[in-house]
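Note that one protein chain is taken out, while the other chains of the complex remain in position.
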Amino acid sequence: MTTFETLRLDGVTRRFAGADALAGLDLEIRRGEFIALLGPSGCGKSTALNCLAGLLPLSDGSIWRDGTRLDTLPPERRGFGMVFQNYALFPHMSVRKNVSFGLKMRGVARAEIRRRTDEAIRLVHLEEHAAKLPGQLSGGQQQRVAIARAVVVEPSLVLMDEPLSNLDAKLRLEMRTEIRRLHQNLGLTTVYVTHDQEEALSMADRLVVLRAGRVQQIGTPEEVHNRPANRHVADFLGFRNLLPGIAGGGSVKINNWQVSGTPVGAVAEGDPVVAAIRPEDVVLGGGSGIEVTVEVVEYHGREIAAEARTVDGLPLHLRTSERLAPGDKVAVAFPPERLLVFPA
Amino acid sequence: MTTFETLRLDGVTRRFAGADALAGLDLEIRRGEFIALLGPSGCGKSTALNCLAGLLPLSDGSIWRDGTRLDTLPPERRGFGMVFQNYALFPHMSVRKNVSFGLKMRGVARAEIRRRTDEAIRLVHLEEHAAKLPGQLSGGQQQRVAIARAVVVEPSLVLMDEPLSNLDAKLRLEMRTEIRRLHQNLGLTTVYVTHDQEEALSMADRLVVLRAGRVQQIGTPEEVHNRPANRHVADFLGFRNLLPGIAGGGSVKINNWQVSGTPVGAVAEGDPVVAAIRPEDVVLGGGSGIEVTVEVVEYHGREIAAEARTVDGLPLHLRTSERLAPGDKVAVAFPPERLLVFPA
Amino acid sequence: MTAPTLAVRHRLAERGIDPQLLLLVPATVFVVALFVYPFCYGIAVSLQPAQGGALAAYRTFFSDAYQRDTITTTLAIALPAALFNVLAAVPIAYRMRGRFRGKRLLTTVLVVPITLGTVLTAEGLLNFLGPTGWFNRVLIFLKVTDQPVTLTHNYWGVFFSLIITGFPFAFLLVLSYLSGIDPSLERAAATLGAGWVQRFFRITLPLLAPGLATTFCLTFVLAFSVFPSAILVGDPSGSTRVISIAAYEAAYVRYDYAGASAAAIVMGAVELLVISVVLGLRSLLYTGSTAGGKG
Amino acid sequence: SPPDNNSPATSASGPVPDKPAEAVTLNVLDVAGNLQLTQPMIDDFVAKNSGVIERVTYTKATAPELVGKIKAQQAANRVDIDLVLTGVDGLAAGIDQQLWVDLLPAYASRLSGMNNYLAGAAAMQKLAGNAGVTVTYYPSGPLIEYLPAKVPDPPKNAQDLLAYAKANPGAVQYARPSNSGPGRTFLMGLPYLLGDTDPKDPVNGWAKTWDYLRQLGESITLYPSSTSETMKNLANGSAKIIASTTGWDINPRVLGTVPKEAQVGTLDGFHWVADAHYAVVPKGVSTDKQAAVLNLLASMLTPEQQAKAYDKGYFFPGPAVDGVTIEMAPPESQQAIKDYGRPEYPQLIANNPIEVPLDASALVKAFDRWDREVGGSKVKK
């Protein structure tokens, strides 16, 4: 197994028919890190993984493992493991054979292959289905085979492309824990693509947020969650309320009401800005608040997600454990440290 | 378009090589209903949809549309639409052609096809990609084509198999709203498979919870969420804390501490039971609580998910917005109306 | 490895040139060594007739209607036969793509005729369809006709022999190509309201088309080079005087190798023309994975 | 370098010794079906002269391909065919392409049997030039064959035949001449029957023949592409009169493809058009092997070996040398001829002129013209 200290992506670019699917990605991955790639559908996450794996030739840029250049090496010589977004299981091999394939390729001893394969299959709860062919499995089961196949070889770098998207909540939680545990116990380095922010926030050491092929922000989960670098990141990270306004000294004028918030980036007075706040950060009640009318209510278990509208017609998303009904009028307030103000 | 008043599944059973993938599903779907099928991976959700769509012959049971038997009709004569879990896009057709295929089959006029196709493509935000082949799309984009293709024909019944699993949170929310909106505006009937409880709870009129091919519970989101029919449903629906104990008059004895809860089902004194509570329902602080030690802390944006352990070694999952650190000792309490007691 | 070579490699890889192309080497070496050289020699021979200039052999071929017409005769046999074989193979293979009991047996029986060989086929056709063969006996017995129907030593004899040998060939290929198409695509089409006709024409056929093109090319080539059956069950001096007979006679009866090579090269050129058209059309079609999504 | 057309390698030049230095293995290629007659002779020789020939391998092929193969071998200087048994066509093609060693006149002295040829065989040998040695011979045809039950009153001359054909469309058959011995014998025999100006010149001397064939063709529905077919059609009744030769008369009846009761007839004023098989040696065969071949041929031309050529009437009579009677033939041979032979043959052979066939290039021209004007012009019926 080729281990490494750092893996450096240097302006990695990939074009399809002239359009940039990934443009100038610079990233340094340290050994043992858990990196999550995050971004809207079609932003280039899978492309980035494929470039890293060597499955797509780069249009530009280079990849370095410590001192040696990696991007001209064929994928099988890089020693990485990968969970494909579309699984790409071997249709003619049983679950067991799929999982043990990588070990066979690495010439591991037979007994060891057996042991590790069994273990990996147990890890993903497919003991009963070990003899089935992929075509005989349910979607989630197939996805788990893909996970087992990638981790069983304990690669120096494991690339996972939305590995849990087809699993139910309970299993997903469990798999998350297992993946983290493997990552830690085996000292793997992981690059993890997910569309699930919670997953990214809870698992990763660092997040890379992409949009339309370009990096928007790189940082720890807390940084990214609390301080999105721009309004797009904010939008993507659950700041569902994006209120256009005009910056005033320390506050924002939205329509004809004034709220105070925390500016992010260069915001000068008089600039058009966007004030962003998450639904769950909007505080209900409180006299000083802005009055809104509840329009749509969605039941989310313990909580309620509501869509409301201010008197001047601005829509507002709320999240609360209070019972609301459409037509209710409530007053809302925005905690200034939670209301971020971005240049528009 | 064949509309209907009710669709009745009567003991629908499907066996694969002797094993029941779906066993005796009885369900009556009324026109305009939004039904969510929920259950762990491999429980038979896709099988149920395939049986309903006519893609898998039944091993047993029957399906009735109003008075007429449906299960002997080939899929194309049923007039249903379906989003496949694996998309099943036509690889040789562009996005536009994929989407318009169903309309062509129904002999819709050309201008109308154009209009509706454009609209559906706009709905799933693929305007820029309309001319691409499926192989040139990202995973999430493919999934959106599958959605557009199914809804564009406005079928009397639309079957969706995890249609949003590969989309990012923001898009997912948006698509959810769109699907609900279509459902309502067009008066569609929808059967929706998801592994995401929140999705199921927020979208469906009724939930069907499956486990290992058998129905566990059918009910409104609120019923299922608050009153899972048994410990398996509870487990699946986020009651992560399942504490084994012995029933005592109105309370449960867990190890050597006594807690009171709400019994569900027949629980007699002295029976072995399982007390279930969600992490977010565990209350922190309060003098009368049980003391636990925090072991693992996961950061989830605004909240913290923590794993703690009681002095007698019982693990406990918590969820709180308080800042906890591993090693912290806190007292917890279980609100009796939130602690459900099931027969073991 | 130095940086410039890396850069060169990079750029080559971009254009599709990389070490994987080495896989082509054995086949290329093979074809160049054992085909190209002898073939060039063959062309050279066709350009060196005993008398006349370089193109005399070709001129002779094209100026003699008896020789020239062999092209149309051959096409008139080969094109319909190849088309028929492919077109008949498709619905049968399509019917047989699912699973059912006895499929294996049926497949085997359908494929059996490729084992017959030209001689048995010719003998069989002559025996079976001949004036006193079973076929005519049955017809006469049933009073469908009172004179034996002539089905041998003419166009039909050759046509039937091409079907007997060509159909199983086409069927085997088409069935195999069909089996590579993900059945869930047809299911998806069914849920969209497509009946079997539409599913077949809009989903299966387009995905099968590249394979069909190849199958057509191969059956066409086989039919085009029909030689033994053109002689044995055909009418080798008249209606089934195919171009390979012309080449054969030049080479082996008249020992005019220039003429023979010329005829054979004309034959190859005509085939190439037809096949280029078909393959050109093929390249306009979708070729690629027939999987429809993930899993 | 590409194989050269005109100078085949002769690595094995030099005088041929009387006997090979040591016993050789001989590869025999038969393109005329001649082994049917001569294999027993060869085997017999090998059995008795193991010091000369150790082993013989036999390969059979059709005449046309022979030339290509030998050319390829000679161009590469590796000839592994030592003796070729061929008919007139293969022999001529080889001469044309200069493939054969000239065994004559250099080694004529070693082949004393050649002095003893029958008149017809001697004429056939003349046709062979210096390359081939005639090993078997028969006067061939043209004959007509019919079932007496179906044709009680067979035509007696060419005009009768034409009239019969006109009266019975489809009843007369002969196979495409280029694919059939009887077919070509019929073709070459017609000029004699019709009194054409030059029976050896199919282009300018066969006016009556071509005219006759055209007329005949109008009532012929089918020109099969092998003699066997015509025989089969005769047997099953779909043809009533077919072209034949002595060998094709006797042997198929022995084999059972034609009913025993079939009869042959001749047309008034016919000349036999003879046929023969030759032995030739490709250039490039080593002198040792040439010596062995010469020894073998000398033995094959002795009357006792020639008697084997009677076979079962396959090439009736078969022997090329004089003084070989049926009584000298092996018993099975005698029995077959007794049962299926025809007593009138010796008379017919003795009383009708025997002609040599067309030379190769004239024959090719005749075939070509036949294909174009007779076979090819036939409208589909």
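Which chain is which? They are A, B, C and D, in the order written, and residues in each are numbered from 1.
Here is the rule we go by: a contact is a pair of C-beta atoms (placed from the backbone, for glycine too) under 8 Å apart; a residue touches a chain by one contact, two chains touch by 3 or more.
Everything that follows uses one rule, which is that contacts and distances are computed from a predicted model.
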item	value
Omitted chain (choose from "Hydrogenase-4 component B / Formate hydrogenlyase subunit 3", "Spermidine/putrescine ABC transporter permease", "Monosaccharide-transporting ATPase" or "Phosphoribosylformylglycinamidine synthase subunit PurQ") - UniProt protein name	"Spermidine/putrescine ABC transporter permease"
Per the touch definition above, residue among A:G61, A:P134 or A:P279 touching the missing chain	A:P134
Residue of D:K60, D:R110, D:K166 or D:H271 touching the missing chain in the full complex	D:K60
Full-complex contact with the absent chain, from C:L47, C:I92 or C:L139	C:I92
Option from D:G51, D:P169, D:G195 or D:G237 whose C-beta touches the chain left out	D:G237
Touch list for chain A against the chain that is not drawn	53-55, 74-76, 79-82, 84, 86, 88-93, 101-102, 104-106, 133-136, 149-150, 153
Chain C residues that touch the omitted chain in the full complex	15-17, 20-21, 23-24, 26-28, 30-31, 34-39, 41-43, 46, 88, 91-92, 95-96, 98-99, 103-104, 107-125, 127-129, 132-135, 137, 160, 164, 167, 169, 172-173, 175-177, 179-184, 196, 210-211, 214, 217-218, 221, 225, 228, 231-232, 244, 247-248, 251, 257, 260-261, 264-265, 267-268, 271-272, 275, 287-291
Absent-chain interface as seen on chain D, which is shown	2-3, 27, 31-33, 36, 57-63, 65, 68-69, 71-73, 75-78, 80, 87, 179, 181, 226-228, 231-232, 235-237, 247-248, 251-252, 255-257, 259, 314
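The rule we apply is simple: only the chains that are shown with their structure count from here on.
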item	value
Separation of mean Cα positions, chain C and chain A [Å, integer]	53
Cα-centroid distance, chain A relative to chain D, in whole angstrom	89
Cα-centroid distance, chain A relative to chain B, in whole angstrom	22
Multi-chain contact residues (two or more partners), chain C	293-295
For chain D, residues that touch 2 or more chains besides their own	none
Interfacial residue positions of chain D with respect to chain C in the complex	2-3, 63-65, 67-68, 93, 96-97, 176, 178-179, 221-226, 229, 232-233, 236-238, 364, 367-368, 370-372, 374-378, 380-381
For the chain B and chain A complex, residues of the former touching the latter	16, 38-42, 45-47, 85-86, 129, 136-141, 144, 161-162, 165-173, 195-198, 201-202, 221-222, 225, 235-236, 238, 240, 278, 280-281, 298-302, 305
Footprint of chain B on chain C - complex, ascending	182, 184-185, 187-195, 198-199, 202-203, 206-207, 285-286, 288-295
